[in-house]
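One structure, pasted below without further comment.
With one protein chain held back, the other chains of the complex are shown just where they sit.
Per-chain numbering from 1; labels A, B and C assigned in written order.
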Amino acid sequence: MAAKKEIRIGLVGTGFMGRTHSNGYNRVPNFFPDLAYTPVLKAVCSRNAEKVQAFADQWGYESIETDWKALIARDDIDAVDICTPNDTHAEIAIAAAEAGKMILCEKPLARSLAEGQKMVDAVNKAGVANTVWYNYRRLPAVTLAKQIVASGKLGRIFHYRANFLQDWTINADVPQGGAGTWRMDVEAAGSGVTGDLLAHCIDTAMWINGGITDVSAVTETFVKERMHAVTGKVQPVGIDDACIFHCHFENGSLGLFESTRYARGHKALYTLEINGENASIRWDLHDLNRLEYFDHSDESVVRGWRSIHVTDGDQPYMDKWWVPGLGIGYEHGFIHQVADFLKSLETGEPCSPTFKDALETQKVCEAVINSAKARSWQDTGVEWTEK
Amino acid sequence: MAAKKEIRIGLVGTGFMGRTHSNGYNRVPNFFPDLAYTPVLKAVCSRNAEKVQAFADQWGYESIETDWKALIARDDIDAVDICTPNDTHAEIAIAAAEAGKMILCEKPLARSLAEGQKMVDAVNKAGVANTVWYNYRRLPAVTLAKQIVASGKLGRIFHYRANFLQDWTINADVPQGGAGTWRMDVEAAGSGVTGDLLAHCIDTAMWINGGITDVSAVTETFVKERMHAVTGKVQPVGIDDACIFHCHFENGSLGLFESTRYARGHKALYTLEINGENASIRWDLHDLNRLEYFDHSDESVVRGWRSIHVTDGDQPYMDKWWVPGLGIGYEHGFIHQVADFLKSLETGEPCSPTFKDALETQKVCEAVINSAKARSWQDTGVEWTEK
Amino acid sequence: MAAKKEIRIGLVGTGFMGRTHSNGYNRVPNFFPDLAYTPVLKAVCSRNAEKVQAFADQWGYESIETDWKALIARDDIDAVDICTPNDTHAEIAIAAAEAGKMILCEKPLARSLAEGQKMVDAVNKAGVANTVWYNYRRLPAVTLAKQIVASGKLGRIFHYRANFLQDWTINADVPQGGAGTWRMDVEAAGSGVTGDLLAHCIDTAMWINGGITDVSAVTETFVKERMHAVTGKVQPVGIDDACIFHCHFENGSLGLFESTRYARGHKALYTLEINGENASIRWDLHDLNRLEYFDHSDESVVRGWRSIHVTDGDQPYMDKWWVPGLGIGYEHGFIHQVADFLKSLETGEPCSPTFKDALETQKVCEAVINSAKARSWQDTGVEWTEK
Partner (left out) sequence: MAAKKEIRIGLVGTGFMGRTHSNGYNRVPNFFPDLAYTPVLKAVCSRNAEKVQAFADQWGYESIETDWKALIARDDIDAVDICTPNDTHAEIAIAAAEAGKMILCEKPLARSLAEGQKMVDAVNKAGVANTVWYNYRRLPAVTLAKQIVASGKLGRIFHYRANFLQDWTINADVPQGGAGTWRMDVEAAGSGVTGDLLAHCIDTAMWINGGITDVSAVTETFVKERMHAVTGKVQPVGIDDACIFHCHFENGSLGLFESTRYARGHKALYTLEINGENASIRWDLHDLNRLEYFDHSDESVVRGWRSIHVTDGDQPYMDKWWVPGLGIGYEHGFIHQVADFLKSLETGEPCSPTFKDALETQKVCEAVINSAKARSWQDTGVEWTEK
C-alpha cells in the first residue's frame, strides 16, 4: 500500500461538534481505506488547558493549544477545523485563510450575511480549500434523495417542505449564553432556530431543489426573558424560538419551512418532503436510514409509498459499512464529510458545500429574519450554482 | 318505545356530498336509537328528473323535485340540506330561511365572506336551526383531540399545524367546471384548495385552538389553463392549486397551514398537529381511527408518542359502533353530524358549526386569499365564540 | 328500473353479529344498487320478546319470533341467518336446510368437525344456497392481497404467517358463559381463540395460499378458573386462551399462526404476511385500508415496502364507496358479503366460503386442538378446492 498523504488537522473547539468532527477523522481510515489522504490529529485548541488536554487524550490529538491564534500560526497544521460558537467563525476563518490553511468550518457559516461575505472573500483571496459541515446532506438516505431528484424521476417539482422540530427549550429555566447554551444567546449565535436548524433545511433544500428566490417569514420568541449563564442576570431573549417561512424556488416550486424548539415530543425531528409531477420523496431524521418514495408510474392497484431501508451496498456510502438491513447513525454524516473532503483534495474539486455555497444559505437565513421583522416578503439574492 | 318526532328532509344536490349526507340520515336510526328525533327522507332535488329518481330509489327518498324552489315551497319539508356547488349555497339557503326551514349546508358556507354574511343574516332573522357540514370534526379521533386540548392536558399551546394534500389535478387534462369538476372553476367554487380543503383545516383548528387573528399566505396555480367542461374552451384557471399560510391564534400560538392538489402520492392526507407545553397531538386522515399523543409527564425513559387506536367504548361516539380494535370509516363523520343535529333539536342548543361559526372560517379563507394577492399580512376579523 | 327480486331474511340472534349482519342488509341497497336481488328484513328471532322487538325496531325487521323453529317454519322466509352462539349452529342450520331455506351462518361453522360435517351433509342434501360469514376476506385490502397472489406476482410461496392478538380476557374477573361472554365457555364455543380468531386466519390463509396439510400446535389456558355467568359458580376454564401452530401448506410453504387474548395492548390485531420468491404482502386489521407490498423487481436503490392505501376505484369494492384516500371500516366486510351473496343468486355460483369451504377450516381447527392435546403433529385431511 502506497503511503498516504497526511492532512494535519488543528481543531478549534471541544464541544458537541468538536466530538463529532474528531470522530469523523478517527473513523475514516477504518472505513475509507482507499483514500490517498489521511487525517492526522495534530492539535486541538480550547481556552481551558486541563479540559483541552483531556479532550486530546480522549480523541488522540498529539498536542494542545489554548489560543487559536497560536494554533493557526503553527507550521505543522494543514487544515483548521472551526467548532466554536458562531460569533468566532469569521475571525478564526479569516485568520486561517490568511495563514494559508485549509478550513473546515462548522455551520452556519456566520452570524450574518456580512460576516459570511468576508469569510468567502478571505478564502477566495487565499485560494485555500474550504468546506462547511452541513452534515445531514451526507446521510445515505438524504444523498439518495438528491440522486433520485437529479435523475429526473420526479419530473417537474411542485413542492418542497422541511421542518426541524425540537422541544429542549420549553422549560423557562434553560439559560442563555455560556458553554452549553450559547445557542440561546443572540450575540453568540446570531439567530435562534433559523441559523441553528433551518440553515440545515435550507442547505439540503437548495442542494436538491435549487435556489430560493424570495421568502415570507414569521418568528416567535415564546419565552421573553432568560437568565444569562455568564452574567447571571435575567435578560431579554434575542433569538427566534420558532420560525416559519414559505418561499419560491427558481424552478417555480413552492417551499415551506418550519423550525421550533417548542414542539413537545420531538427531539430532533428534521423531516423533508419533495413532491414532483411523477414521484415524491420523504425522509425524517428519527428513522434516518429510511427513505420514503412514491412512484406514480407503478401499476395503479399496487401503488404506494415505498419504505426504502437505505442499507444496501449500492446505495450511497453503504458499501463502506455492514450488510443490508444494518443501519448506521447520526455521526456517520460527519465521517462521510471527512472522507469526501479528503477525496476532494485528490480530485481537486471543491468539497461542497463550500463557503460560497454556505453563503447562499446565509442569504436565505438573513432574508428570513428580515422578512419576519418587516412582516413582508424579502428577496434573497441567492445565486445557487452548486449542482 | 315512545314514537319519535320526524324531521322531514329535503335534499338539494345528488353528487358526492348528496351520497354522504343521505347515508348519514339512513344510518342514524340503526346506531343512535335513543334519539327523540328521526330523519325522514321526504324529497330529493336535482335538475335531471331521471337521475334524481334513480338517486331517490337508491337512497330511499319518498319523492323528487327538479327545482329547488319547489322543494323549499313544500309544506312537508322541515329541513333543507344543501349539497350543490358553492355558487348556489347563498341563494338556496336564504330562500330556505325565508321559508322557515331548518338548514344543513355543505361546507364551505359560501364562495365569499359577503355571501356568507348574507346567509348568516338570513338564518338569524328567520331564527331557524342551522349547521354546516364540517364533517371531520366528528371523526372520533378528532373529537378526542378536541377533548384532550379542552381538558388542559397540553397546557399553553405553542404550535398548531395542519395540511391537506391531494394529487388528483396534476394531470393537465383534468377539466374545470361541469358536474364532476366544478371545484376547479373559480366561478362555481369561489376558490381552489382554500375553500375546498383548507376550510376544513381552519374549522377544526379554531374549534380546537380558538380564533385566528392574522394570516400571511402564498398561493400558486401550477396549471394556468384548462378546458372548461361546459363550454369546451380552454380558459385561464382562476383557482388556487396550492395555498400555504402561517398565522397567529388569539392564544399566542403560531399556526401553519398548507393545502395542495399537487402532492404526488397523497390522496386525501389531512393531518393536524398541536404542540403544547406539556403534551402534543397528531392525527391524519389516512389512518383515521388513530390519534397520536405525547405526554411529557410520562416517566422519562419510557416516554414516547402514543399511538391510540380510537375504537373503545369510552372514546367519542365509539359506544355506538363495534368492539375495541374495529375501525370505522370516513362516512361516519357525517352519521355523527346527523345524530348531533337531531340531538341539538332535543336540547335546543345550536349544532356547531353553525352558519355563524362557519362564517368565521370564511373570514380566514378570505383573508388568506387576500393576503396571497397582496403579498402582505391580513387581519381576519375573526370573533371566535364557539367552545 | 326493473323490480328487484326480494330475499326475505330471517335472522336468529341479536348480539354483536346480529348487528353487523343487519347493517349489511340495510346498506347493500344504497351502495350496490345494480344487484338483481335485494334483502328484505322479514323477521328477527331471539328468546326475549321485549329485547328482540327493540332490535327489530332499531334495524327495521318487520316482525319478531322468540322460537327459532317458528321462524324456520314461516313461509315468508327465504333465508335464515344464524348469529347465535356456536353450540346452536348445527341444530338450526340442519333444521333450516331441511325446511329448504338458504342459510347464512356465522363462523365458525360449528364447535367440532363432526357437527360441521352434519351441517354440510344437510345443505348438500337440501341443495340450498349457503355461506359462512368469514367477513375479513372481503375487506378491500385482503381481497387485493388474494388477487395479487392469484396473479402470480409473488411466484413460489415460502411463508404464510398470521396472528390475531387481543387482550380483553386478561382480567380474571371476566366470567365465562352467558350472553356477552359465551366465547369463554367451551360448551358454548367449542374452543377458545382457535375457533373464534384463528378460524378467521385459517380461512383467509387457505383462500389465498391453498390447503393446510398438517399442523403442530400448542395451547395455553392462563386463567384456569372463572366464574360462570349463568350458574354463578367458579368453574374450570375449558377453552384455549392462546394457541400457536406451525404447519405445511400443499404448495410446500411453511405456515405460522398465533392467537391469544392475553397480548396486552392489542385490541383486535389480525395481521397476515405472505413471502414469495418475487414479492411479499402484509396487512393488519388496525389499519385495515392499507396493504403493504414489496416487489423485488423494483429498481434496487429505490426498492422498499409499498404502503398501499386501498381506497381507489380500481381496487376491490372501492368503486362503491367514496373517493381516493377516504377509508372504510370493519363493518364493510359484512356489507360486501351480503352483496356477494346476492350476486351469487344471480350467477348461480356458490358464495364462498360455503359450508363445505368452512368445513375445511374446521378440519384445521380440530387438528390444531388435537395436536396441542397430543403434543404431536396431526394431519388435517383438508381437501381445499375453492379457488
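Methods note: contacts are C-beta pairs under 8 Å (C-beta built on N, C-alpha and C of every residue); 3 or more make two chains touch, one makes a residue touch a chain.
On a predicted model such as this, the values are computed, not experimentally measured, just so you know.
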Touching residue (missing chain; options A:L254, A:L288, A:V338 or A:A372):
A:L288
Which listed residue, A:N23, A:T66 or A:S376, touches the chain dropped from view?
A:N23
Using the touch definition up top, pick the residue from C:F32, C:Y134 or C:W305 that touches the left-out chain.
C:W305
So that we can see where the missing chain sits, which residues of chain B does it touch?
144, 147-148, 153, 291-293, 295, 298, 300-309, 312, 314-315
Using the touch rule from the top, list residues of chain C that touch the missing partner.
154, 158-159, 161, 165, 167, 170, 216, 218, 220, 222, 242, 244-246, 248, 252, 254, 256, 258, 260, 262-266, 275-280, 294, 296, 305, 375-377
Residues on chain A facing the left-out chain by the touch rule are 1, 16, 20, 22-23, 26, 29-30, 33, 54, 57-60, 166, 168, 266-269, 285-290, 309, 311-312, 321-332
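Operating definition for what follows: only the chains that are shown with their structure count from here on.
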Centre-to-centre on C-alpha atoms, which chain is most distant from chain C?
A
Whole-Å distance, chain A centre to chain B centre, using C-alpha means?
42
Here the gap between chain A and chain C, centre to centre from mean Cα coordinates and rounded to Å, is 55
Multi-partner residues of chain B (each touching 2 or more other chains)
266
